[in-house]
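Note that one protein chain is taken out, while the other chains of the complex remain in position.
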């Protein structure tokens, strides 16, 4: 690290801009959270503290249904994504780089490179044909789409974890009479676990937050919380949206903090 | 690459493929494959009630830039489309530039803190990055709407007599996109600055450079890869933005994303929507290729 007593790295105005950026980054979110506890229904004039918007939001059947659907889709999609990502990470790390490996890498990361709107459109087109052919209208489409774009988010921490793992550990297990299955069960799996949990959380958050792809893929009456909110915001702004947003934010921050602690511990 | 492998290595490669297969299938069905179907759709006729007629046609592609006058049938540029393209490009570009202007000092500030402070600030930047884009855009909406916090405050202070109309303008979209995409600029910039050797500054000062000259001739060239990554990471989603223009730009100030959506809703022109999506995808791919060429100095290619 540079010698800071010189303050050689200080550039004029930078600190001021940075502080303003941090304030402005959190101010709108803070306002939103604060006004979710507003007694009145204004989003600008404080009329006293109240928790009324929370039960009010929850009593709305549409909100309840959308919340449950969001959780259902996020749970299923993140579990699938983590499962396939773990397997892929096991198949692509800890060995000599090959051409096939970078192909897998590109395929998995493809959703990160394509604008969401394009993926949404493509899935709309594809699934509309499937719906006609099979007649199936269920949540499966949403889960499949979410699982696909959550896979890169699950894959990254798992891969990072595996790459940091000493290859000799598995050799050592074999040396100590562990069969290939025992080696996986007692050595590889426990060591991958923190990465997989981290991946699961990132995938879950990613799925929970998705608006665009869900908007295109969902059938009628399949609103998730974000698409429900999108529709509501367009119509009118009522303060119960603030309450829902606050809860969603809270969930994200909790999961992210857990992720942060989980991935930091090993270094 | 084509050196023959011993059986052990070959078994390992086969195992790698087997393990990767579920992910590959999932992504082929849920991401890559549909892109190809979309390409096919862009060459079909629009159906009357949405969807398509299975007739090969270049009409959609033609319609991307040209239009036939409804009255006299003459050929002309599709001004409405071009306006939307132009607005999208302009807004995405402005967003990128402004994100850099405020993101660079922020990243620099973070990189020059003590390690524990640095971790904390990075976490603060990361949280908005992961929190719901919709909620963040909505938060901006609430601040700048006519009856929002900003106007109410200014009215209360007597600075203005009438609320300033900010919502549903290009300016609102620009502010909103800067707000939501800023973390994507700060994180790669930080990574680059973090690797910057501060002793270069000592050398620079030693050679009579002013702070401004240092910034211009030493810092910016050295952290250029970070600048390119950050710019691409902001530009790509900004160009394809859908949520932010929808919530802050309203119906009139559309960007490509909203225009594409329109083709699948009221517009009932799926092939045009597909063609526009392909155009967007191509622009983004070009940007990504430029990115891998410049940001990584072309080194990544040798790993193939």
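Which chain is which? They are A and B, in the order written, and residues in each are numbered from 1.
We take it that a residue touches a chain if its C-beta (ideal position, glycine included) is under 8 Å from a C-beta of that chain, and two chains touch if they have at least 3 such contacts.
The working rule: contacts and distances are computed from a predicted model.
The listed choices are "Spermidine/putrescine import ATP-binding protein PotA", "Xanthine dehydrogenase family protein subunit M", "Nitrite/sulfite reductase" or "Glycolate oxidase iron-sulfur subunit"; the UniProt protein name belonging to the chain that is not shown reads "Spermidine/putrescine import ATP-binding protein PotA". One of A:12, A:55, A:140 or A:190 touches the chain omitted from the figure, and that residue is A:190.
Although one chain is not shown, part of chain A still touches it, namely residues 166, 168-169, 171-179, 182, 186-187, 190-191.
Criterion: only the chains that are shown with their structure count from here on.
Within the complex formed with chain A, the residues of chain B that make contact are 1, 9, 12-13, 15-20, 22-24, 26-35, 37-38, 41, 51, 102-103, 105-106, 108-110, 112, 121, 123-128, 130-136, 138-143, 145, 147-149, 151-153, 179, 182, 197-199, 201-202, 205, 211, 215, 236-237, 239-240, 242-243, 246-247, 256-257, 260-261, 264, 270, 273-274, 277, 280-281, 284-285, 288, 303-304. Across the complex, chain B is touched by residues 1-4, 6, 8-15, 17-22, 24-29, 31-32, 35, 42-45, 80-81, 83-85, 87-88, 90-92, 95-102, 104, 107-108, 110-111, 113-119, 121-126, 128-129, 144-145, 147-149, 151, 155, 202, 205, 208-209, 211-212, 215-216, 226, 229-230, 233-234, 237, 241-242, 245, 248-249, 252-253, 256, 260 of chain A.
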